[in-house]
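As you look at this complex, bear in mind that one protein chain is not there, while each of the others sits in place.
The chains carry the letters A, B and C, assigned in the order they are written, with residues numbered from 1 in each.
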Amino acid sequence: MNLELFIWVEAICTLAIFSFLFRENPVYRLFEHIFLGLTIGFVLMKTWLEVLKPKWWDRLIYCIEVGDPHFWIWIIAFILGMMWYFQLSRRWYWISRIAIGISLGVGAGMEFKNQFMLIMPQITASFKPILVRNTQGMLQFSFNNFFMVFTIVAVLSYFFFSFEFKYKGMQLLPRAGRLLLMISFGAFFGNTVMTRFAVFIDRIQFLIQQWLHIGGG
Amino acid sequence: MEHANWAIRFLIFLLCASILIRIWQARKGKKLFIRRLPGLDAIDEAIGRATELGKPILFSLGLGGLNPTTFASMSVLRYVTTTAAKYGLRVIVPIFRPEVYPVVEDLMREAYTVAGRPDLFSPDDIRFFSDQQSTWASAVAGTMERERPAANFFFGEYGFESLIIAETGRHIGAIQIAATVSYYQIPFFILACDYTLMGEELYAASAYLSDNPVLRGSLVGQDLGKILITLLIVLGSIGATFATLKGIPNWILELLKY
Amino acid sequence: MRGFIIKLLTFLAGLFYFLEFILPAKIGRYNNPLTPYIQPVGEFLIVFWGFAIGVGALSLMVSHYRKIKLKRPGWAYSIVFFISMIAMMIAVYLNSTHPTPKARFMYELLFTHMYMPLGATIFSLLALFMASAAYRGMKIRTLEGAVMVLSAIIVMLGQVPIGLWLTHRLPAKAQLPRISAWILNVANTAAYRAVIFGIAVGAIAMAIRVWLSLEKEMEVK
Partner (left out) sequence: MRLLAKLQEIPYRVVYLLVLVAIVLPFVIELKLPVFVSNETLMAYNTIEQLPDTQIVIFVSSWDAGIKGELWPQTEALMRHLMQRGIKFAIMSQIAQGASFAEEIAERVAKLYNKKYGVDWCNWGFLTGDAAMIQALAKNIPKTVQKDFRGTPLTDIPMMQGIEDISDVSLIIDIDYGPRPEWISFVHGPYGTPIIFGCASIVSSTLFPYIDSGQLAGLLVGVRGATEYESLLGYRGMGHKLIIPQSLAHLLIVILVLLGNIGYLAARKLQ
């Protein structure tokens, strides 16, 4: 009984959104707003239940109950946390800049570790022997390595901005870089199709199999 | 490796010093050289085309809030508006984030005034549609269909809507220039636009067209970092080649581990 | 004054993580003095950023409330927004604190059978947009375009079993999934790695500018 109801509700939701394909219409907008409301409600409640309540409220109460002097840390966290909300006021906007400033500062300070931990292994992994001997498939191996090193250098040269290459031959390097980047962007495009279709197929599958009961499965 | 080693400390020092010195030089008024990108010619061509046809220009700032990318796009907007205003053209700016609106309004008023055409400024040309991506995209597409701009500029950060708006722009036959740091969207812009500035080129274009010393100095300073990485890779690969051929250790690799 | 305090706080906040990384694990006989604070500071930041999640929600609520108050076109939709938001909050709350069958039913209905399909369907529309955009847009007009389209076609076919099925009679090296793997693992890896280097250097530069509050536009008056 419940299941049948659920499937119908789900089907109506799905079809209402699909109606956008013909044109924007009131039914679509209605369900768009329902979705927006559901999302906001869900995120707010989950943030309270799983982040703020266990990690802030319960601890604050606990600290006050046992007389732990650390309770002021959680009071400060609350005051700083409230500063975010001044973003919505034109007059008091500057107060929110304190919260934003701290947040940006933390992000900036961490960026050094973040980027260097990411790229140091990338740099050392790019030290490829461009001539390999005495291994199987050495021609292919050497070619791949040479190709990779060349590509990295060419693409990097495309992003040099403070000088121009003087010699005609060198000018070809950034051009080659842009062309080689296109292979990568082709791969981006090719990979996009799967993501876009995955959900669409899932929806169609639901409509056909669970709602209309067509086909096996 | 929980903390930085000497190689990393050295690289951080070099990079920071190079960027800060360049910014300082630029602030002192030193004219730092930035290469003229091919994309910049495309921007001028697009404005020229709009002038020939006497049609408006559309300049979208993308999804970003008030962050450095949006500010960089805004200096390009200032250049485009000032140039277009001299020829008596309107510039339409669709806005995604409400907080961007007042900043753009001030910028546009100033730009029209600088160009000597304060009469052309109309707040109605700066349009806040929605901060829902799909709604915004269809509103921008709708605007293109109605206003028929001769040139479209897509600068800033984009999501899936790039596909919808760039396609519509191509359909109405506008010259289109895109510049985005959102790498996933670059293929769609390449397909639908006449020229696409990729990633960092957005900042380079902005630094070239404006005289923001911080941006210019930082960009020139960054080049040292990139040159250093390039050199390391070339030397490291040569080292690795000798290491496999002759069996001697790759000292560049050892150096980075120090 | 305000501007100075904000700049100072930004700088100090960044200094902690910067020094923690730069200083070695052992300085002479002493351990890195900042490392023990990584965990408590992290706990604090989790709460601090937890509060930030409400900002976007509140601004949406304010704009919908204004719409209703001023009876702007489409204000009825705003009422729907509030009803569904409150319903979802109740369902999530009851389901996790008093999981009675009724609460479970409400949660299942709103989360599994409304929220999930709506989100999935909105996203799925892109499949159709993308199909028609690929058809209309992927024209080979330039050399760049040709390279991109060719690489895209190989990767598209290599991604799915049909690529293997189409070429399974060819020698192993010429099979589509293998060519596609070469594009992804060699050509794309190298090109995107260079992009990563560019992004990293850019990110460090941006971090310096933000940390030292050098961005003119971001200044507080």
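The rule is simple: contacts are C-beta pairs under 8 Å (C-beta built on N, C-alpha and C of every residue); 3 or more make two chains touch, one makes a residue touch a chain.
What you are looking at is a predicted structure, and each value in this text was computed from that prediction instead of being measured.
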item	value
Visible chains that the absent chain touches, using the contact criterion stated earlier	A, B, C
Given C:Leu23, C:Ile38 or C:Ile90, the one touching the chain that is not displayed	C:Ile38
Residue touching the undisplayed chain, where the options are C:Asn31, C:Thr100, C:Thr142 or C:Asn185	C:Asn185
Residue touching the undisplayed chain, where the options are A:Asn25, A:Gln140, A:Gln171 or A:Gln205	A:Gln205
Contact partner of the left-out chain, one of C:Arg2, C:Arg66 or C:Arg136	C:Arg136
Missing-partner contacts on chain C, residue numbers	38-43, 45-46, 49-50, 53, 96, 111-112, 115-120, 122-124, 127-128, 131-132, 134-136, 138-140, 149, 152-153, 156-157, 159-165, 168, 175, 177, 181, 184-185, 188-189, 192-193, 196
Interface residues of chain B (partner: the chain not displayed)	1-2, 183-184
Residue ranges of chain A at the interface with the undisplayed chain	21, 42-43, 46-47, 49-51, 54-55, 58-59, 106-107, 110, 113-118, 120-122, 124-125, 184, 187-188, 191-202, 204-205, 208-209, 214-217
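By our rule, only the chains that are shown with their structure count from here on.
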item	value
Between chain A and chain C, centroid-to-centroid distance (C-alpha), Å	2
Averaged-CA centre spacing for the pair chain B and chain A, given as whole angstrom	20
Residues of chain C engaged with two or more neighbouring chains	20-22, 122, 125-126, 130, 144, 148, 152, 195, 197-198, 204, 206, 208, 210
Where chain B touches two or more other chains at once, by residue number	4, 12, 183, 187-188, 190, 199-200, 219, 226, 229
Residues of chain A that touch chain C when the two form their complex	2, 5-7, 9-10, 13-14, 17-18, 20-21, 29-47, 49, 51-52, 55-56, 73-74, 77-78, 80-82, 84-85, 87-88, 94, 97-99, 101-115, 118-119, 122-123, 126, 144, 147-149, 151-156, 159, 177-187, 189-194, 196-197, 199-200, 202-203, 206
Partner chain C, residues of chain B touching it in the complex	2-4, 9, 12, 15-16, 19-20, 23, 66, 68, 71, 134, 160, 163-164, 167, 170-171, 183, 187-188, 190-192, 199-200, 203, 212, 214, 218-219, 221-222, 225-226, 229
Complex contacts: residues of chain B adjacent to chain A	1, 4, 7-8, 11-12, 32-35, 37, 132, 135, 138, 183-184, 186-188, 190, 198-201, 204, 207, 219-220, 223, 226-227, 229-230, 232-234, 236-241, 243-245, 250, 252-253, 256
